[in-house]
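A single protein chain has been removed from this complex, and every other one stays in its place.
Chain lettering (A and B) follows the sequence in which the chains are written, and residue indices restart at 1 in each chain.
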Amino acid sequence: MTKTSASRLAVPADTRSSARFRSETLAVAMTFVISIILVIASGFISPALGSWSQVYTILTLASFLVVVAFGQGLVILIGGLDLSIASVIMLGGVMVTAWSGSGYPQILMIAAVLALCAGVGLVNALGTLWLKVPPFIMTMATGIIVASSALGYTSGTPRGVTPELFTWLMKSEVAGIPTILIFVGLFVFCGAMLQGWTSFGRRLQAVGTNISAARVAGLSVSLPVVAAYVISSVCAGFAGMMLVGYANGATLRMGDSYLLPSIAAVVIGGSSILGGRGSYIGTVGGAVLLTTLGTVISALGIEQGWRTVIEGSIIIAALLLLNETFMSLLGGPARR
Amino acid sequence: MTFSAAKETGGSRAVPVGRKGGGAVADLLRNGTFIVAVLYVILFVVNAALQSKALNINSVTNLVNNAAPLAIASAGQALIVISRGFDLSVAGVVSLTNVLIAAYPIKGPLGALAALAMALSVGGLVGLVNGFLVVKLRMQSIAATLGTMIITQGLALVILDAPKGSVADWLADEMTDRVFGYVPVAGLVVLAVVVLWLIARRTDSVVGLYAVGEDEGAASLSGVPVQAVRMKTFVAAGLLYGLAGFMLSAQTATGNPNAGTPFLMLSFAAVSLGGVSFSGGRGSPVGAIIGAATLMLLQKVLFSGGVSSFYTGIFQGAVLIAAIVFSGLISKLGSRRGMT
Partner (left out) sequence: MTNMKSLVRGAAAALLGAATLAGLAAGTASAEDKKFKIYLAMSYSGNAWQSEAANIVKALAQTAPYDKMVELKEVISGTDPQAQIAAYESMIEDGADGIVSFPISSTALNRTIKKGCEAGVLFFMYDATVTEPCAYNVSYLTSGFGENSAQALVNELGGKGKIFLSRGVPGNSVDQRHTDGAMSVFKKYPGIEVVAEYYSYWDDRTTQQETAKALAAHPDVNGIWAQAGEYGAIQALKDAGKPLVPMTGENSNGFRLALKDGLKGVSAGSPPAQAGYAFKLLMEILQKKRELKPMNIEYPLPWVPADQVKVCAGDKIENGCNVFPDGKVPSSFVTEVFNPELLPELSLASALDGKPTPGATIQPLPADVKQGENEPGINCEDCQAPADLYHLTKVQATVQP
């Protein structure tokens, strides 16, 4: 049974039509502008803020979210949701710590752990495709199972060695620039290309817009879905490894604080939670905005309750700002 | 063509009841609410078999008291999901109402009434704000409610910076007690919500709700006042979250600024278990209520079955998946042609 609606019929499949391109770019640019404003404004809170070193700090801290939000964005693009990423981040971190230093080459171990994470993504995808379990429940359930299994496997204390590759990634510098920033730049470029400019990306978008129509048009639906969930889990696992490199250790709750922000970054970045529309650059903007906001807010010398209220208000304000721009340019149907 | 009956049973879209064949039994099998009720009964029987004391009146009362807050909150969440939205503010509203009731306790039955009024007002107000953001300012529901959730959580933290305060005795004692020796008061409150729903079901607003969730464009073209319907849905959901916070306060008898956080994931799980589809336009809050009760009962069943330590999590995840697959299969049984 196809779902059509007056507003949806008007959405063009080719994202390069000029009007859409302009408005989306503008909305995405807005997220970065807001971040920059926040950084400059924070200079009024403390003289050391509003500086390049603060920007470096923010970008480093945002790197984890940028990686995770890519995968989450792909899953949301096809109309799903990945609630298992918190556990898979932990899985990546804990297992790479446990298996490194076991004598086998580092690269092999890292690949093995990423394969394990990909397996979780595969389970998620098959659950939604074959067992017809809604993505919300499927990924939530796998998340709970993975977390509990890790607790049993480690008896509560993850042990092992931090892989040198990730210590190098997170802590070293290349030609005076922190390696992690170079990595993030490359990752964002590749991700944006993959999602926005390849036929693979367009296929994902088609599946998300109207899964039945995609089927009718002869597109294989299973492959994009599997790919999206697998990429999401691999990204999450990789982010876990990055966290291990950053903090020199793994803990069983290390992924928890990235779940809601990953969804928030995707939504703030302009993607529709119902699928079919979204750009990765927007998501990156959302991730940077959230990290910047968090950093600036924690510098405010007021009690935590009010800090949280201000944070929530700024998020709403940012969302409105992004929406108005979109609205006034197209003068059309609302984003839902 | 009537939307309501077909939508609510969770049956296929836009096909009037009866035309799919199979008669009343098949309709029942396709009904998401019925399926989750069957699931609940099965779990209850298993629980009673494993733990002999499960059938005594104290255990049953505990069960009802425990499930009531989540059940009521999930009913509210179901309304939003039916309209094809997400409401994250449930966590914030429950926390905020809980800390308000514990920080400003008023004695006696009139005090409880005042607390109830306060809880409902807070919930309704947040619902209004959500509705305004989504309807007038055209924000995505997940985005708007993310913002309101963070703000209300912050306000809760401002009012109570740590778990403290105590709820008025009358409220805590009476709302967790029984009337006529057998009927848990909390159960009556949930029943009241169900009755309200059964009455509201026939109204234009609810019929409109299903239409909007199913296909907003078509509903608008058919003359459904989409904006008004969405606004009313958010307010109704907010009121229910406030009521849930009220019942939670009765159970824990104390204030906790983080009281509502577990409700976020759990309310969605209950809604899904209860047969409400995330694509909108299908399912019933009653299903969500039973779904919530099932989730809470599952904890008990696993306990009685001797599942302990980290295995509990593994079983919870597995049973959740099994339950959804099970409902899907039963639903298929009721359709001769096996429509997706």
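The definition used in the following text is that a contact is a pair of C-beta atoms (placed from the backbone, for glycine too) under 8 Å apart; a residue touches a chain by one contact, two chains touch by 3 or more.
What you see is a predicted model, and the numbers here were worked out from it, not measured in a lab.
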| item | value |
| --- | --- |
| Chain not shown: contacting residue from B:Ala143, B:Ala172, B:Leu209 or B:Val226 | B:Ala172 |
| Residue of B:Ser121, B:Ser220 or B:Thr261 touching the missing chain in the full complex | B:Thr261 |
| Candidates A:Ser100, A:Thr209, A:Ser233 or A:Thr251 - the one touching the absent chain | A:Thr251 |
| Contact partner of the left-out chain, one of A:Leu122, A:Ala299 or A:Leu321 | A:Ala299 |
| Hidden partner interface residues of chain B, rising order | 46, 50-51, 53-54, 59, 62, 66, 69-70, 157, 160-164, 166, 172, 176, 248, 251-259, 261-262, 266, 296, 299-313, 315, 318-319, 321-322, 325-326, 328-329, 332, 338 |
| Residue numbers in chain A that touch the chain omitted from display | 42, 45-46, 48-49, 51, 53-54, 57-58, 60-61, 130-132, 147, 151, 155-160, 171, 243, 246-249, 251-254, 257, 294-295, 298-299, 301, 304-305 |
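Heads up, the rule we're going with is that only the chains that are shown with their structure count from here on.
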| item | value |
| --- | --- |
| Chain A-chain B separation of Cα centroids, rounded to whole Å | 29 |
| Residue ranges of chain B touching chain A (in the complex, touch as defined) | 12-14, 84, 86, 133, 137-144, 146-151, 153-159, 161, 215-218, 220-221, 257, 265, 268-269, 272-273, 277-279, 309-314, 316-318, 320-321, 324-325, 328, 339-340 |
| Parts of chain A lying in touch with chain B, wherever the complex brings them together | 1, 3-8, 83, 127, 131-134, 136-138, 140-145, 147-149, 151-152, 260, 263-264, 267-268, 272-274, 303-313, 315-316, 319-320, 323, 327, 334-336 |
